[in-house]
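The structure under discussion is supplied below as structure tokens; questions concerning it will follow.
Complex shown without one protein chain; remaining protein chains in place.
Right after this comes subunit A.
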Amino acid sequence: MLEIEIDGKKLTVPTGSTVMDAAHSNGTYIPHFCYHKKLSIAANCRMCLVEVEKAPKPLPACATPVTDGMKVHTHSDTAVKAQQGVMEFLLINHPLDCPICDQGGECQLQDLAVGYGGVSSRYQEEKRAVPAKEMGPLVSAAEMSRCIHCTRCVRFTEEIGGYQEIGMAHRGEHSQILPFLNKTVDSEISGNVIDLCPVGALTSKPFRYSARPWELSRRKTVSPHDGLGANMIVQVKHNRVMRALPLENEAINECWLADRDRFSYEALSSDARLTRPMVKQGGQWIETEWQAALEYIVKGLRGVTRDHGADAIGFLATPHSTVEELYLAKKLAGALGVESTDYRTRHADFSRDAAQQGALWLGSSIVELAAANALLVVGSVLRKEQPLLAARLRQSVKKGMALSVISPIQENLLSHVHARLTVSPVAMLDSLKAVLKAVLARKADASSTLDVVSITPCAQAEAIADSLVNNDNAVIALGNLAQHSPHFGDLLTLANELARLTGGRVAVLGEAANSVGAELTFKPSGKGANAGQMFSVPKKAYVLLNTELDCDSHNPHRALKAVEQAEMVVAMSAFRSDAALQYADVMLPIAPFTETSGAFVNMEGLLQAFNGVVKPLGDARPAWKVLRVLGNMLGAPGFEFESAEQVRAEWLAGLGGELKSKLNNGLSSLTLATPSSASGLVRVGEVPMYQADALCRRAPSLQATADARAPRASAHSSVLAAAGVQSGQEVSLKQEGAAIRIAIDADDSLPLGVVRLAAAHPATVALGGMFNSIELAQG
């Protein structure tokens, strides 16, 4: 510990602290621009110059290490003169037209200029003009003359994003911040540079010039996308969400947001919003009143129950629904005697449902995961599935975490990968078995009941085993590709065995905002059918909560066939979609996350509640209210809720204990299925980042990004050669009798025997299972 005196106040700070750290711990504000606690120190803006006794000149607080007995003056004449001098330099070439700048009112330079700027300028020369830059659909760099060269954006893309997409070119006065020539900024977390930019140089392209910051009210909420549950502020004007900003929470999203958290709000006011209840009569959609629509549903569901029994009804929901919605949907199903409820429409393997010891979750907190010494990620495109978690793990890798990957897709994680196996979906099993065998070889007295006799570990598997055995804090994490794969049960089994042998943990990376809540609430009860069975043995009636089966199904071909033959399909959705207009009989406009109160359980099992921030659009209503009224109309008891909080309280009480105690990735017995030796090509169908949920799919700016480009198929060049196909050529891909024509590229990073073709996209929804066999043919 070192002793330091700041403005006459004595304090002790840890060795290695800078003067800025010390000042922060003391509540002393030192003006700054380039300094940011999450970025490396640049010391280039010079705004934080302070007077240090015995130093011959003012020193930058951000970069000056504290020495014992140091005396610092942050507001002395010397310090303030130095700060004013820097402010004058910053302003000489900065346009002084705050009233027409988009950053006006929330600009650090503007704020500090009030304290440190002069009344008039001594600089009488012409100001510098810097040409606009194109950074893509999310970040506007139209007014680069405003840039003060703090390089926060440069350091962010390099240090947090993992890849320097923005740089400072040229020298001196001619310095310019710019992306690579003719390239946009494509990072999945690029929007953070908007927050980081202290001036109006980098601004939000969708939000630009749509409102003034002082017109906006700030409301707390939780991101409805991946399982991280990023905390957000949404800003509202005239009952419309204008933008989303991060709400700092070091334990979850730190101070960042992924681009989809930040820009998906655009969908909330999209033309595709469903605003009136609609009923299909004689093949025609008719807008109607809530009462009529709900009566129609009650009558229909009663009719199906009467004619075919409650078993003939299935309830399906997305894990993006709130716990209140899921709980009431489950309760409503129960009131009808329906046991078939599920949220796992993208899953293919339900074989361990009975063996599961609890709800699948991260196995620890996010902070604890990031502190693991060794992490093996199985079946994931991590940056696209969990953008912020991937960024956090990037920092962990820098601090020494050994990160290994077993996946069918060789993703560039933009950080050091300890070992990697890129193998076909079914071969992930053998890869894990190889790691298991290598672990057993390193543990003299350990044994496993799982059969790994025929396996010979390769060098990469040995390296992975080394990292898991040699580190006391190891984690085996299962990503979306693992969870969606037909071998999920076996992967989970092997992960559990590896965790047992290495003293590590199993982590399931929650796909959606409320995956854990759905896991706790909405799985089938009794002898009810799971999502897979509900499609393979079609029901007579379906109630769909928030889910869009064309994009949210493992096998859209089969799912759409199942719902199309049903007598009655009730779709509760915030949006209309062409597919739903085809298969549904009733569509109920329900409120998205900004228009309802509710709660999500994030991947680490944290229940995060939020309130509605705007009134529902048109006649849309919060789904929990709709479900409550449906319960009343069915005459079911226990639907007298007056608030989402009451629903949540009843749900929590019904869990039968602490929420965390219900989370468990363990299995009652560890056995492996005998994999069927499939011949021919298998599809690797990942869900593209901006197709993951209904909001992303309808956010125009996200859809304009490089990540949202229409999918193309890809396969190893030898796969193409065997099919007699050239790279770049359009081919026919066939699954279960349905075919699409699509261009295919050679990609030799892919394993043999697979065709990579994204799922959940209009271009590919005609096809079948995400990991099923696929035929590749010319033309």
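Criterion: a contact is a pair of C-beta atoms (placed from the backbone, for glycine too) under 8 Å apart; a residue touches a chain by one contact, two chains touch by 3 or more; residues count from 1.
Here is the rule we go by: contacts and distances are computed from a predicted model.
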(request) Could you tell me which of "Octopine/nopaline transport system ATP-binding protein", "Prokaryotic ubiquitin-like protein Pup", "NADH-quinone oxidoreductase subunit F" or "CoA transferase subunit B" is the UniProt name of the chain missing from the displayed complex? (result) "NADH-quinone oxidoreductase subunit F"
(request) Quick one: say which of A:Glu5, A:Asp21 or A:Glu88 touches the chain that got left out. (result) A:Glu88
(request) Have a look at A:Ile6, A:Val19, A:Cys45 or A:Leu216 and name the one touching the chain we're not showing. (result) A:Cys45
(message) Touching the absent chain: which residues on subunit A qualify?
(response) 41-47, 49, 56-58, 60, 63, 65, 82, 85-86, 88-90, 92-93, 122-123, 125, 148-149, 167-168, 170-175
